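The complex is shown incomplete by one protein chain, all other protein chains being positioned as in the whole.
Up next is chain A:
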Amino acid sequence: MAVFSAARSLLSFACFFLSVITFSSNQNTTSSVLTTGATAEQNFTFIPTDYSTGFGSTSPTPSGPLKPRVPAEPLPVSGFLPIPQTSADRLCPCDELPGVCDMNCCCDRECTEEVVLFTSCSISAVRSGSEQLCSRNAAHYSLRTTIDGYSELQSAFQEEANYDIFCIQSHNSMDGLSLPSPALPYENSFDSLYKQFSIFGFGADSSDEVPFADVQTSPGYQYGDVLETAEPIGLRGRFCLPTPGVTADCVNNNPAVFLQDLSSGCSQRVVLDQDCSSLPALSMNTYTNIQLFAGKNADAVVVPMGVVSVILQSSGDAQTVSDGENLLPVLLGPTLCVNVVLKVVYVIRYNSAGELVNASVSLVLGFVLRAAVMLKQEFQVMYIKDDGGEVAVQFSGNPGYVVGLPIVSGKRTTDRITRSVELGDTMSLLHVSAEDQDCLLGPHQRSPVLFGLDSVSGCTLRLEDVTNCSLVSQLLLEVLRGPDYPLDVASFGNSPLDNPLDWVQIKTTISPTDAQSCSIPLSRHLEIEWTKYGALVNPQAQIVSIKEVIRTNSSSLVLLSGGSSILPIRSSMAFVPVSAAARPGYRATPSINATLPFDFFFPFV
């Protein structure tokens, strides 16, 4: 084995040191001028970067581990590996072109005549073996200019001594300094080698398998299955619902999957003169001429898509219900395309076997007024269990409110509360867009008040519009409160309608109260106080009081606006938690009284 560094005992260290000293006497040096014997033995391509370590084995019999242990022949393409070269005078990393002289490559044996034209040696020294060896081969190449101006190659081959006291005197371990010989693939070892080396790669993706092959036992769909449609030729297609993908652009062939309610808005790129009548995504036929298969099996019945309503939206968001004749997009001018699909809502009913019973679609059609536009389209699909009932009234929590769901609100009649079925028709806040920033120019967009989210928005009032003070004041209040202002708010997310005691009335305060003859509301602030109710581990949010604070002006509007003649009107919303800090009752786990810190016995208990 190798006599290597780090001698463990002092004795061996001393012996080693002596041996190095005797070794480092002057080694034999041979020198010659222009050895240009052409060698044809260099029969393998050399890897230039690895020449110091990679093939630098000094083993006298390097071919031992290369012999196949298995009697089988290696696979034909793999072949045998060449035996690494050892001697420094054979190595030439800059010899890249076989049979041709490489310029300035002094070790290239093909350069017999060209040497006179060399200016320098690109590689001046080639060494074999590792740096850790005590002695190794080295070939030095240099150029000498002759008296007539030509270059002459001088090469010297010598044994170089390493003066490090921890050098390796003799090295007979193959694996110690050189890379292990790569395993050659045989018929029986090919698969394991392939698995070992090709974990990842561009060709190795297994995700292109179509997951349709699994055996389906039930005739209906299951959660996550792609709904299938009947195509004209008898083929099966996919029911698609455009959604945004890697960008906000619509991915029109995104499949809709069973029981995943989806509501998405994406932008469709439209160039009017090309796309108005030809782009399928703009035409309502794309969304209505759909024949869904009721199930996944081959003999499933076809469920046609029924059109429930088509709403035409004109400018200013005015909506009229169409009588249902076929409305295709028509280009009426260079910058006007009418009957463009803006919103699609699918309602799909299914039975308990997972088969589709009924499918219906509602559409909103509008117009595009620009030559090239990113058109916003909204798509929604809802899956409803067909058990005879209508769309269930959605709760905002059961029982406590859930953060992010709308506040449930209604109006009090004599003995009960009435509220809209739509969850969106609830207490709302101003949510103005760029067009309707002016308070008095409606209609304004509104967004529902969501539990737990403090928010602020507003609109602007131009002072020259304030001519009739009481009328403007009334209008502003309507704008701030919304068109159908509810007066009662459910204290829980699922408060029953026939129990008015479970509903909280909105208390309105207008400040300052000692106003003059007429005052303009400048801000409306809703403050909802809520508390945590019930068990500590699962507290439920309960609204205990709701207060509306309307602040009106106490001085003149001109002073308030600071001379800019525009006054911002604010609408805001705040949720105030008023729950008391929880106290552990007798059911709480007994804790060590505060004399010892809680982690005093940390790794034990």
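Here, contacts are C-beta pairs under 8 Å (C-beta built on N, C-alpha and C of every residue); 3 or more make two chains touch, one makes a residue touch a chain; residues count from 1.
Here is the rule we use: contacts and distances are computed from a predicted model.
Visitor: Leaving aside the chains on screen, match the unshown one to its UniProt name from "Flap endonuclease 1", "Transmembrane protein 231", "Vacuolar fusion protein MON1 homolog" or "Translation initiation factor eIF2B subunit alpha".
Guide: When "Flap endonuclease 1", "Transmembrane protein 231", "Vacuolar fusion protein MON1 homolog" or "Translation initiation factor eIF2B subunit alpha" are compared with UniProt, the left-out chain turns out to be "Transmembrane protein 231".
Visitor: Among A:Pro98, A:Gly245, A:Pro280 or A:Pro496, which residue is in touch with the absent chain?
Guide: Looking across A:Pro98, A:Gly245, A:Pro280 or A:Pro496, the contact with the absent chain belongs to A:Gly245.
Visitor: In the full complex, which residues of chain A touch the absent chain?
Guide: The list for chain A reads 53, 199-202, 204-205, 207-209, 211, 226, 243-247, 249, 251-255, 257, 269, 372, 374, 597, 599-600, 602-603.
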